[in-house]
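Complex shown without one protein chain; remaining protein chains in place.
Per-chain numbering from 1; labels A and B assigned in written order.
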Amino acid sequence: MDINFIFLKFVYAAIVVSVIMGLCSYAVLAERKISSWIQGRVGPNRTSLPLVGLIPVLGPFLTRLGVFQPVPDGLKFLFKEDVVPGHVNKFYFIMAPVISLVPALTTVVVVPFGRIVTEAGEVVPLVLANVNVGLLFLFAISSLSVYGIVLAGWSSNSKYPFLGGIRASAQMISYELAMGVSVLPILMWVNHPGSKGTLNLFDIAQAQNGFWFAMWMPLSAIIFLICLFAETNRLPFDMAESETELVSGFHTEYSSFKFGLFFVGEYAHMVIGSCVFTLLFLGGWNPLPFVTIDMLGWGAGYIGAALSVAIFLGKMCGMMFFFMWIRWTLPRFRYDQVMKLGWKVLLPLSIANLIAYVFIIYYLETSL
Amino acid sequence: MSIIIKRKPLNFLEKMYLPEIARGLATTFRRLWGKPVTLEYPEQRPTIPEGYRGVPTLVKDPEGREKCVSCQLCEFVCPPKAIRIKPGAIAEDSEFAHVEKGPQEFDIDMLRCIYCGMCQEVCPEEAIWLQNDYSLSGYSRAEMVNGKEKLYELGGTLPDQHFKWKKKQEAAAKGSGH
Partner (left out) sequence: MTDIFFYIFSITALACAFGVVFSRNTVNGAMCLIGTFLSMAALFVLLEAYFLAVVQVLVYAGAVMVLFLFIIMLLDVKEAAARKTSIYTWAASLIGFGIMIVGVVAINSAESIKTKAANLPVAEGVNLKAFGYELFTTYLLPMQVTGFLLLIAMVGVIALSKKANTP
């Protein structure tokens, strides 16, 4: 490991993290805009930058679209008064927002954003660390983020956050299991006898040149998607927050930048969740089922790489839109309904799904 | 007599929940392209319906006479006690000296006013009117108390033509009194 290599990795990591943070801030804007459109409102349409806003047609158009809104949003989080209530456990209170954001940014390391064909003709992923156990790494690190919520709830030393924290931990345990089991059919299919055996996200995405996995494992996809909503604490599963009953759950006592970290963390989780769903079920950077970029003849060189990243990001944004769309469509579940759905419906269903695919894959492997 | 409406039992697809979610998604997706139902307030103002009760003001008649005779009925009836009137005599050399009385000071505290319109209803001279203006703001409490000048400025002139006091004066001149 020479120093250049490490430096380069640092630069890549900085780029990827800043892209993710940018995506997060614009995801906030998208959420505000989409919610307002669905509710028949206009949404943020006032913020304008001094010079850009003066460009004849484009400036007012961008202003009406709220494109500059993330700037004041971010500044507001930075400059508001940071209140630390006297009754909290200071150490964990300050740690909790960090713990909830860091895992989300760490998981980015193993997510491939595209692929590039090298001069030797090899297809190489555009990823920070091409780890063999990528998928497991992702699950492992993202499962740590719940500590942020639980610790925030506990250290706030107040009833509503506490309930939020407890709910978050229970929900996490309930849905992680079904989530893991629902992915197993894919891993079985990718690692069929004779393959090299991999949990690499890149290989899984590359295995979808034909059917996308969402098409021939729809039940897995649905179960995974529902669990994804639960794991990212998005409506209809935002038990940890539930404004109507717990004020705002685990972050009731938080203000200013600490709250901002929770906020960004939630969207970072959404971004990562969308990436993973795209990679696992929506064919990664393949534009259409049975169509790859190479088949279209644009796969070579940097153009192919850029195209693959663009397609991947496009699908990811589509997933983000779906997250928001669901949020403004479905009301929140009751806590007991969440538990019932997790343990009595999704877990048995995912196991049945796994067993069914064991037989299907065995049949396909032996008879074809 | 109470009527019990039986709830229709859910059919299989409804119990599956997912098709219903898809229907819900379709509804919200259609709504996504709908026109916004809200107004962008400072630029777009709502249409004020007739009989709207906005800011209370004092009015003058077409001859320029202040209609208020400071009978203090509005002050008496005002539920939040927002009105303060200091009655005074009208100067002898005034054109309208025959009316005898007019308000020396007339204050409406807009921080107290509840826009109930009782002052307008009770006024025997039709001197106090609620206007369409609803957006009042100021930087201090003192600024939010409308004095006499402000009230006339907001109210302007009421173009009615019955000139009650003028007719009274003319009748008195003919010697018929009332």
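Operating definition for what follows: contacts are C-beta pairs under 8 Å (C-beta built on N, C-alpha and C of every residue); 3 or more make two chains touch, one makes a residue touch a chain.
None of these values were measured; they are calculated from a predicted model.
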Omitted chain's touching partners, listed by label: A
From A:V42, A:I166 or A:L330, residue that would touch the chain that is not displayed: A:I166
Which of A:V16, A:A30, A:V111 or A:V150 contacts the chain that the document leaves out: A:V150
Selected residue (touches chain absent from view) among A:L54, A:I94, A:V133 or A:I303: A:V133
Interface with the unshown chain - residue positions in subunit A: 1, 92, 131-133, 136-137, 139-141, 143-144, 146-147, 150-151, 153-154, 162, 165-166, 169-170, 172-173, 176, 191, 196-199
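Keep this in mind: only the chains that are shown with their structure count from here on.
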Centroid distance [mean C-alpha coordinates] between subunit B and subunit A, Å: 54
Subunit B residues within the subunit A interface of the complex: 18, 21, 24-25, 27-29, 31-32, 34-38, 40
Subunit B-facing residues of subunit A, complex: 34, 36-42, 45, 222, 325-326, 328-330
